[in-house]
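All protein chains but one are shown in place.
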Amino acid sequence: MIQPFTTPESGYTLIPKEGAIETQTIEVSMGPHHPSTHGVFRMDVVLDGEEVKRLKPVFGYLHRNHEQLAEKMNWLGSIPFTDRLDYFCSMSNNWAYCHAVEQLAGIKVPERAEYIRVIMAELTRLINHSCLAGFLLSDAGAWGTPLLYAFREREKILDLFESVSGARMMCNYMRFGGVRADVSDDWLACARKVVENYPRFLDELEALITGNEILLARTQQVGILPRELAINASVTGPMLRASGVDYDIRKVDRYGIYDRFDFRVPLGEVGDVYDRYYVRILEMRESVKILQQALRDIPEGPFDAGVKMRNFKVPAGDGYGRIEAPKGELGFYLVSDGGTRPYRYHVRAPSFINLTILEDMCLGHKVADVIVILGSVDIVRGEVDR
Amino acid sequence: METLNQIKDRIEAAVPSVRLAIEGRSLVVDREHLLEVARFLKNDAELAMDYVSNLCAVDWLPRKVKVKEGGQDVEKDLPGFLEVVYDFYSMAKKHGPLQLRCRTDGREGMLSLPSITPLFRGAEFQEREAFDLYGIRFKGHPDLRRILMWDGFKDFPMRKDYQQPDDHEWEPTPHDEVLQQAKKHWPAPSAAPVKPA
Partner (left out) sequence: MLGNGLLQGLVVTARNFIRSYFDPERLTTVQYPEERVTLPENSRSFPFLVYDGTPDNLRCVACKICEQECPPQCIYIEVERDPKTGKPVRRPRVFDIDYSVCMQCQICAEVCPFDAIKMDQVYELAGTDRFGGMLHDKAALLKSNEYYHQIRPTEADEVDARLSQSKKKVSPPIAKPAAVPPAQPVPPKTDV
């Protein structure tokens, strides 16, 4: 039904003839090769003009059946493959898997190793969130500059990773009961320097983008995720906290040694894209606090529990272990039959499940907003498709 | 949080004719009452399990288990089945986990379980994944399609008896099973070159 409309200046009323304009919805397949969809990811979108009427994410382009591969491999062999889940945060993935296995096998992790793990995981969070801020801006049209500023800082942390684990992204650093190599005092000094300088970069990043009017116009009141829906849809991580739910596994489970650090959990109010961006900035500031405390308090001692990695066996049983990865709750459900291979190995991938409510957030918005909303979900294809 | 036994008693009081069993750290629920139990867990003021964190399927082949009967270890045949594991947490009360398990009848044919997606949106993609990789049909799921494999795919690749299609690709360093498979594709009379020059 076409409504007559009046232009306010002239007071002139236009009455369109019945049936003069016929509108139709069109179906657009966005992707899989769309520059801003973060990899090979497709969205079947039904549009009315520019407005999104329906949206179905389609994925699996990067599916390699990681879980089956892991079930055909011994326990140790899966660690390098967890690097490739969320390739931005390999250290967190390593930790999540080792955490689940340690729970199942009842391995106690020495103090120093726990500190090293916290340091690595929080550095990973800095990498992930600062790159996300860059990518989000890239999705909103600010191509290049903010992303490259974030990459410049990321480089310093990757150098730290490389000098201790040997690789920049696919670190393969953690082992059951500890880590693979100890960190030296020089390394700790370098890490302290990087962490000391990080708030300066965050200030710069915020001066660059937080107050930017174009960003505010593009992100505020866009893609609002209500609190109840967020909980019901199992959304986790910064996305959940941007909707105002105080749920951080570091605080709830207090796994590792997170009960020793003084940090706060930033929460959003509205739950729009801007909140999701800003919660991440605030989380980075909290991560810097944790890092300062961890780098100050790290004790001397052994860096692994002396578990023999060859022919490593886990007692029969099953267990679910989870940690707060930068993107949300990363969990591993493992079933062991007592052998050298897992009987069942399941990854609860945060960005996969966070995509559930992509449609709900996008309905009623414009096509260009879809890209920004997807950017704020923070997905990595390696983890979504597994 | 209450102990598993207390939770079990309360569920039995709230959901009539439910069949529950405690196995390890988890509750095994029968198929017919799964949705009712999940609803109880979600709405109960004490438990408030509003968050289903993890949902995944496990394929159990027929196997022998040792059971104690009259003071003796007796080997019993256990039929194979597919099992779905649910890990519930509470965001409101910040406790958990509570693990539920629900099993299908055997491993063959149309296997179906009730879907909890009407109660928990978070199960939507995870149930689709379990359907895609294990072939469990979730009754009441709004949009049960393949999610990771392509639409035309026939089999369920995560089943333990899944046979990989014989789509041989040349591998430079074949081992064991791959070597056996690869040999089938090599020209028979020649002296089977392990690797082309």
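Lettered A and B in written order, each chain numbered from 1.
The criterion applied here is as follows: a contact is a pair of C-beta atoms (placed from the backbone, for glycine too) under 8 Å apart; a residue touches a chain by one contact, two chains touch by 3 or more.
Since we're looking at a predicted model, the values are computed, not measured.
Within the complete assembly, A:170 is the residue of A:170, A:188, A:257 or A:368 that touches the hidden chain. Contact with the chain not shown here comes from a single listed residue; of A:26, A:189, A:216 or A:363, that residue is A:216. Considering the whole complex, the residue from A:32, A:77 or A:317 that touches the absent chain is A:77. Checked against the full complex, the one of A:97, A:149, A:198 or A:258 touching the unshown chain is A:149. For the chain left out of this panel, the touching residue among A:180, A:227, A:285 or A:313 is A:180.
Those residues of subunit A that touch the chain absent from the view are 73-74, 76-81, 145, 149, 152, 155, 159, 162-167, 170, 172, 180-181, 204, 207-216, 309-310.
Rule of thumb we're sticking to: only the chains that are shown with their structure count from here on.
Centroid to centroid, with C-alpha atoms defining each point, subunit A and subunit B lie 26 Å apart.
Taken in their complex, subunit B has these residues touching subunit A: 24, 50-54, 56, 58-59, 85, 87, 91, 94, 97, 99, 120-126, 133, 146-150, 157-158. Interface residues of subunit A facing subunit B in the complex, by the touch rule stated above, are 59-60, 63, 65, 67-68, 229, 231-236, 245, 247, 252, 317-318, 320, 322, 329, 331, 333, 335, 343-344, 346, 348, 352-353, 355-357, 385-386.
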